[in-house]
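For this depiction, one protein chain was excluded, whereas all remaining protein chains were kept in their positions.
For subunit A:
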Amino acid sequence: MICEYCKEAEATIHLTQVIDGAVKKLNLCQICAQKNGIDLNSPISITDVLLGLGQPGAKASDMSEFDLCCNRCQMTRAEFKKRARLGCPECYNAFMGELSALTLAMHHSRQHVGKIPARQGNEARITAQAAALQKDIETAIAKEEYEVAASLRDKIRALKEGVQASDEENPHDS
């Protein structure tokens, strides 16, 4: 197989990348791989592959890696790429773009639907409860159980009013 870059040398490096959900295969010779910043000594991690880091076309210059940095813990994108671990909870916001693709590829989802912590998750819990009730409403309507649907709608309303009421009582409590 011939290198897809120089179209001369024999391709000895075969990369498989997933970019935006599409599998992309790349066959390179050793020299072109090195020229494009693919470090042959370090195993290419799943995050590299999924984030499209070390991808020849992307010209991931040193500058762009310095640009992206978590304000809170100072972890850079390059560091995240190296360790495949985030630095702090805030990193999820700092690297939101990359992480969004990564979590989607790993979990096929972008939205948490599981447990919500009791003390701090008031808003999340009410949103989740309202979403669940909304689903029940749709089921009830499909079954033509309009009275059930109406009572569910009232429940959602009460939930949302509850949030506002508690916010007014306790403006600093999020």
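Please note the rule applied: a contact is a pair of C-beta atoms (placed from the backbone, for glycine too) under 8 Å apart; a residue touches a chain by one contact, two chains touch by 3 or more; residues count from 1.
We take it that contacts and distances are computed from a predicted model.
Participant: Would you kindly match the missing chain to its UniProt protein name, picking from "ATP-binding cassette domain-containing protein", "Dehydrogenase", "Protein translocase subunit SecD" or "Protein-arginine kinase"?
Facilitator: Per the UniProt record, the undisplayed chain of the complex is "Protein-arginine kinase".
Participant: Based on the whole complex, identify which of A:2, A:84, A:141 or A:158 touches the chain you can't see.
Facilitator: A:84
Participant: Identify the residue among A:31, A:102, A:133 or A:148 that touches the chain left out of the display.
Facilitator: Residue touching the absent chain, from the options given: A:102.
Participant: Take the complete complex as the reference. Which residues in subunit A touch the chain that isn't displayed?
Facilitator: On the subunit A side, contact with the omitted chain comes from 72-73, 75, 83-89, 92, 99, 102-103, 106-121, 123-124, 127.
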